[in-house]
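Every protein chain but one is kept in place in this view of the complex.
Now for subunit A:
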Amino acid sequence: MSSPRLLRPLRPFLQGQLPLRPAQIAIPRASTQLRMNATTSTDSKDAAEKSSSKNVSSSSGDPIITRLEELSTEPESKISRMPRSLEALYLQPLRREAEFGHPTCDLQLRSYSIRNLEFFCDFALRAAYYLNLAAFGPIPLPKKIERWTVPKSTFIFKKSQENFERITLRRLIQIKDGHPEAVQVWLAFLQKHAYYGIGMKANVWEFSKIDFAKDMERSTIEETKKLLESKWEHMGHSKKMSIEDMQEFMATERRKIAGGR
């Protein structure tokens, strides 16, 4: 998941080791012939081309330029590109569309360094896409700036002080219409691949039927009653009162409230 690995697949192309495979005829874009990793196929034409290109590159000493020249001379029908999954890494993260727009999860990411934060936001968005979650963001929230001023030296040299600050950057990613389980999986995945120097905080909401509380009551009310009875015994007046007792008690209470002891 480290960032340099992202660049690795491109390196052979840049160095001209792998030729950009031209398509012979108009082959559909999804065909495997177009994939870059298919360059090891036993195509004699290709092999010859490869060796020639290598020779050219070794003689001219600038593989990229020769490659570009070749490309420019080739007709339009020859399409070449990376596999889609690889290409997606260099493009904006894909997004799902929310059908209803009910927010189900607010993920706040915090960091002191913008690079890590941006990278991890990107990662989170991609993960959300593949989990079929509609993610919105990253919304930049206000920075938190904390500053401290300390004397540089001992007490008497109060005149020369130094300022320090810590800026916390925050980003918000909101999931809409997410299934609670999918949201949990997403959060767990992000936690598993937690990036250094990034803090995460999530608010999760679950939606259910209107009479959900009623159902809950019905199922739990009996159990809680049993549990609470033993506790209630210690609360208030445990002994039963007769009407006379009650009247007397009320009278004393009234007297107390009036200020009498």
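The criterion applied here is as follows: a contact is a pair of C-beta atoms (placed from the backbone, for glycine too) under 8 Å apart; a residue touches a chain by one contact, two chains touch by 3 or more; residues count from 1.
Basically, contacts and distances are computed from a predicted model.
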item	value
Name per UniProt, for the chain absent here [options: "SUMO-conjugating enzyme UBC9", "Protein Abitram", "Ribosomal protein S14" or "G-protein beta WD-40 repeat-containing protein"]	"Ribosomal protein S14"
Residue of A:150, A:210, A:235 or A:258 in touch with the missing chain, whole complex considered	A:150
Sole contact to the chain not displayed, among A:99, A:165 or A:229	A:165
On subunit A, residues whose C-beta touches the chain left out of the figure	112-113, 146-148, 150-152, 162-168, 197
